[in-house]
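For this view, one protein chain was removed and the others were kept in their places.
Per-chain numbering from 1; labels A, B and C assigned in written order.
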Amino acid sequence: MKYESNFRKTVKKFFRRKLAVVGLVICLVMLFVAIMGPSLSSYSPSETVVEDRYQPPSSVHLFGTDDLGRDMFARILDGARITVAVGVGSTCIALVAGTLLGLLAGFFGGVFDTVISCFMDALWAFPAIILALAINTVLGPSLLNIFIAIGVVYIPDFFRIVRSRTITIRELEYVIGARAIGQNSISILWHYVLPNMSSTLIVQTTLCCAKAVIAEASLSFLGLGVPLPMASWGSMLKSGYPLLERAPWLSLFPGICIMLLVLGLNFLGDGLRDALDVRIRDD
Amino acid sequence: MAKKIVRKVLLMLPVLFLVSIILFTLMEVLPGDAAYGLGSDVSDEYIQQFREEHGLDKPAYVRYLDWVTNMLKGDFGVSLISGLPIIDRIKVRFPVTLELTLLSMIVAVVIAIPAGILSAVKRNTLPDYLTSVLAMVGVTIPPFWLGMLMVLLFSITLGWLPASGYVELTESVSENLTRMIMPALALGTQFAATVTRQTRSAFLETLDQDYIVTAKAKGLPQRVVIWKHALRNALIPIVTTIGMQTGRLFGGAVVIETVFTLPGIGREIVNSILLRDYPVVMALIMIVAFIVIVINTLIDIIHGLIDPRISQSQQR
Amino acid sequence: MKQETNQEYLLEIKDLTTAFLFDGKPVPVTVNVSYGIKKGEILGIVGESGSGKSVTVKSVLRLLPSPPSSILNGEIYFHGQNLLTLKEKEMQKIRGNKISMIFQEPMTSLNPVYTCGNQITETIMLHQHLSKEEALKKAARMLDLVGIPAPESRLKSYPHQLSGGMRQRVMIAMALSCEPELLIADEPTTALDPTIQAQIITLIKELRDSIGLSVMYITHDLAVVAEICDRVVVMYAGMVMEIAEIRDLFHAPLHPYTQGLMQAMPRINQQSEMLYNIPGMVPHATQMPTGCRFQPRCPYATEVCSQACPELVDAGDGHMVRCFHYEKLRKERVQNG
Partner (left out) sequence: MKMANMKRALAILLVFASLFSLAACGSGTNEEVLATDDDASASVESPATEVSAAETGNGIKRGGVLTVAKMTNITSLDPTKSSSIDNDGFVLAQIFETLLRQDEEGNIIDGLAESYEVAEDGLSITFKLREDVVFHDGEKFNAEAAKFNLDWYISEECGHINYSSELTYVDSIDLIDEYTIRMNMSAVDASILASMTGLCGYMISPKTIKEGTIATNPAGTGAFKVKEYVEGDHVTLEAFENYYRMGEDGKPLPYLDEVVIKIMTDDAVRSANLESGDIDGVDYHGSTNSILKFENKEGFQSHTVPSVNNYFVSFNLNNEVLADIRVRQAMAYAVDRQEFIDVVLEGYGTTVPFVVRKDQWYYSDYNPYTYDPEKAKELLAEAGYADGLTVKMYYISREPDATAVQLIQAQFAEVGITMELEGMDRLAWIDLVRTQKSGELGFGVLANFGYDASRQFNSTTYYVDTTKATRLTELLPKTRASFDRDERLKSLHEYQKEYLDNCYHLFVGQNQRITSYKDTVQNVNYHWYAVAKYDEVWLSE
């Protein structure tokens, strides 16, 4: 058996899982759509054309038009940018803050750990939507504030995982060894502890993106999602609902897109978990 | 074991205190004033009178201290808008949310755990695919949309189930349940999906362990190997997921209560935040936070019971 | 392949071939494995890791999970019954009752969330239909038999509260609690440090002498084999290379692979710094050489070795060997004494 670098072996294991590949493809397509945005379609998402309102999907308007005559396909593309941004943005905030606090609390322990843990438990005890709703109202609706509002809700998730992993890793020989050769704590955390949990973090990040997308949809249902001229898929879902009889495509297409994105993220997350998990043999 | 429980309970107090601090600062910083909540055609003099009447013009820390002292005395205070004691509102609304969350938890656990076990044991067969597919769909569909699609299908098109309203369990069980099926399913689906997936992966991992081979080598039938030896070990990660999810359940209840117009705590919290009725917001969220913390502590205790290794080693 | 009268054997494996799935295709891991164990005998099964020794014994109790593994052909006779054709219900009556097994990793072989007492009484009550109290009493006696101090209290403790050696003793107590006729020990002492290893070995020998237990002892450690086994089966790359009495194996090994193993064993009075080791590596199941599987690493390999696979033949009073040139090699050894 020729020697394969660990990375290539993981990649090979990943690509052997059909669903993981499907997930990766979906995510890449969504990312591409999000980056390219409405430029992909000839219509502009905000151009109101009063005459051709409520047109069903046709060759002219791929996804039909909405109550203001705007082309739904363009709006979906525009929505993609915002929804993916919300997913990625809030997850980054949760990832960075949660990991940082988790590492520090887990590694140093003592009073610092108890205080931060209590604070995180307090954040955790808040019903997720309420925390997001309150922060969103305080900061006022803007895209960045939505990132913060949803991001803060998932900080405890990352905190708990990182902290418990740090505690176990801290006891391992090679960390004690590193300390023995005079490494200071920060470089130990950076070079030894963090890389060791990279696989769990990657998996958690993808799954957290999925949760954030759904959380944004729920927030916009309560009327406090992305500020209105901007429309994420979640808010389109809500505003399209009353028209479900009159113009079902207004609600169905955003719904399918959300489910496809979340599905892709979950497949990717599962695939990564199996591929990165050394224990699972490649049967 | 007892020492551990006491420590955990004691830890709940600072957490609750922190929750109230975060909550109060959030409400303080919210722009706009409860007086405006009464209606747009409120005159300026009335707003001033309203502020004095409810002591809103007192400095923040004074109001916080008053609130805490009343809270400790068990007096939840009075709603700014309606002037009625909040305790009455809680008495009516709390059972609704409790029933909704419990029902969706039961629906989830009763369906999710057996489904997870089935798909783990009968890996790569039809039941395994079906459960994983349903679990996947359950995770991806936004709960409120699922609820609305259900209303569209079962209430409007088929007319089988009422689309809204709540009837106390004591009044008539059948009426109550017909109104609670859809909300419980809508809220429970995401919960069930996560628990199913967690059960499946926990069971797959457990069935690979050496002590399972030992159990089989001892001549135990498959049934005993799974339901005695594998289940109890797999329960540890499952119970953690259920614990983590319950916290999220109350969040989800807010949305589902609005979709099905149930007089629960979630919907009331949203209204009160929008109306800046801060005594109501504080009281209701403190209750929800208290329940979530109690559930987390219960989960930790259950952990200790299931896994003897934990009760000895001082794992936080 | 004529076999001696098989009544003499308590358990006999005939032409057993088991396969595992690699990239979806079943690849044989053991090929035509045949050997038997007599009543009251300790049969050693020796071979490097990956030689298929533990796969074979696990197939005896049909413990290998069916999707990846499958038994292509062969029979396993126990008291005249072919274990491979038994219904699962009958097989369960044999496991832990007539044939029981202990494993290599004491740390993970016991269920961490149940007390040792619970796990032992479970077997007793299952097979011997005793009441809880009687089962507990018997379990305590078993723990005492395997040399665990204060057995009553130990019954209540959990596996993580015991040391590795203690746990292996609990495993042995559990395995012997229903007085089985055959104990399969799959590298029971590998994970233990030498002092504990010696205690376990003496314990097994005493049990063999006291209750006439026959033991299949799987190991890769020749020192242990010398210490405990009556007869030895040498396996390499999924095939039986040599079966011999302990004396013949150490003094007159016929198969080049066995000779290589003997030389590789460090001797107390050995002067040379460099330890001898057999060149090359065990080939993976999917890349087996043609002909004799040892020929790429065999110093005496000739043309014929790579064309055909030698049969396992009797070189005299039961000493079996699978090599074309064993006769020649034996004469040379006798000449240069």
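Here is the rule we go by: a contact is a pair of C-beta atoms (placed from the backbone, for glycine too) under 8 Å apart; a residue touches a chain by one contact, two chains touch by 3 or more.
Keep in mind that what you see is a predicted model, and the values were worked out from it rather than measured.
Although one chain is omitted from the display, it touches the following shown chains in the full assembly: A, B.
From the options A:153, A:224 or A:262, the residue with contact to the chain not on display is A:224.
Across B:107, B:234 or B:275, the residue that sits in touch with the chain not pictured is B:275. Along chain A, the points of touch with the absent chain fall at residues 16-19, 22, 46, 48, 50, 53-54, 67-68, 137, 140-142, 223-224, 227-229, 238-239, 241-246, 248, 252, 255-256, 259, 263, 283.
Residues 30-33, 36-43, 45-46, 49, 79, 81-84, 88-89, 92-93, 124, 129-130, 132-134, 136-137, 141, 148-149, 151-153, 155-159, 162-166, 258-261, 263, 267-268, 271, 274-276 of chain B touch the missing chain (whole complex, contact as defined above).
In this text, only the chains that are shown with their structure count from here on.
Of all chain pairs, the one joined by the greatest number of contacting C-beta pairs is A-B.
Chain B and chain C have Cα centroids separated by 54 Å.
Separating the centre of chain A from that of chain C, both taken as means of CA atoms, is a distance of 52 Å.
Annotation for chain A: no residues touch 2 or more other chains. The touching residues of chain A, counted against chain B in their complex, run 117-119, 121-130, 133-135, 137-138, 140, 157, 210, 214, 217-218, 221-222, 234, 237-238, 241, 244, 251, 255, 258-259, 262-263, 266. By the touch criterion stated above, chain B contacts chain A in their complex at residues 11, 14-16, 18-19, 22-23, 26-27, 29-31, 136-137, 139-145, 148, 152, 190, 244, 247-248, 250-255, 258-259, 266, 269-270, 273-274, 285, 288-290, 292-293, 296, 316. Within the complex formed with chain C, the residues of chain B that make contact are 123-124, 209-211, 213-222, 229, 232-233, 306-309, 312.
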